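Quick one: structure below, then a few questions.
Of the protein chains in this complex, all but one are displayed in their positions.
== chain A ==
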Amino acid sequence: MTPLFAALDTQALTQYLINGLSYGMLIALVALGYTMVYGIVELINFAHGDLFMLGAFLGWTIITAVFKVSPDDAVLGPVALLVCFVIVPAFCGLLNFSVDRVIYRPLRKAPRLAPLVSAIGVSFIFQNLGLFWGGPQDVDFPKLVSNKNLLGLDATVRFTYQDLLVVGVTIPLMIALTVFVKLTPLGKAMRATAQNPTAAQLMGINTERVIATTFILGGTLAGFGAMIYGLTINSIHYQMGFLVGLYAFTAAVLGGIGNIPGAVLGGLLIGLVRSLGSAYVGERWTGALIFAMLIVVLVFRPAGLLGARVREKV
């Protein structure tokens, strides 16, 4: 028996799967913003990870400076949480909308590189805002959701309140997003615009309004992700948007950029590889494993796991 097989006891494995899926859902929330925006304007919004970071800082400020919540406060804590879960997503949605309106929209007909470089610029501006906001050091994000085991104190597998928070926020959001995109007129207009913007205009669809909606939705999801990150990792930093953004972008590409279920699948896979990889191979290898997986997938399916195999040109 190799040590690898010796380590494969089912309880530990279950635990790694829970941890992996939990982190994967967070990545998926951020990945959705990349994939939706790419799907509609073919822009890789490099500022998306940093938007997520600013959301986390806003949550931290609301909790520590506005409500001045101490970690064990049973009343103020939930109130602050609720306020955060409304204001932070709204803030991120509006900020994303504003960036598009002011910076990307005037470049809509410019060569592809112009908005791309602008997005990198916005990313740096956001990071500097974060540095100014929280300082250069790690910032403690209050632990308002406990990591007590929901399965009982003696249980060997841990599924905590924090895990419940992740599941309880992301799953309904993903269902709502799917229903919106599949069934509502604006959601259908969004898919139509992504597939053929000129034809969408000819149908009477205000494509600029559809694009604005997409930025708002993507930003809002990043805001939810930011709160979940703060409440589960409990430490935020002005450069955290880079790594999370990179993982999320990778998740979007892995699943097939522009494809909504693909972003979720990609996020979950990255979460699982990260968790299982650090358990069975070693934490220092997780980055390499994730990108090795990306490369292998792209070699065999260049458009990603759920991406259209050939770009449909009709």
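Note that a contact is a pair of C-beta atoms (placed from the backbone, for glycine too) under 8 Å apart; a residue touches a chain by one contact, two chains touch by 3 or more; residues count from 1.
The rule is short, and it goes like this: contacts and distances are computed from a predicted model.
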item	value
Missing subunit (named according to UniProt) among the choices "Acetyl-CoA/propionyl-CoA carboxylase carboxyl transferase subunit", "Maltose operon protein", "Imidazole glycerol phosphate synthase subunit HisF" or "ABC transporter ATP-binding protein"	"ABC transporter ATP-binding protein"
Touch criterion as defined above, residue of A:Gln11, A:Ser70 or A:Asn206 at the omitted chain	A:Asn206
Touching residue (missing chain; options A:Arg101, A:Lys143, A:Arg158 or A:Lys188)	A:Lys188
For chain A, the residues touching the chain missing from this view	185, 188-189, 191-192, 195-196, 198-207, 308, 312, 314
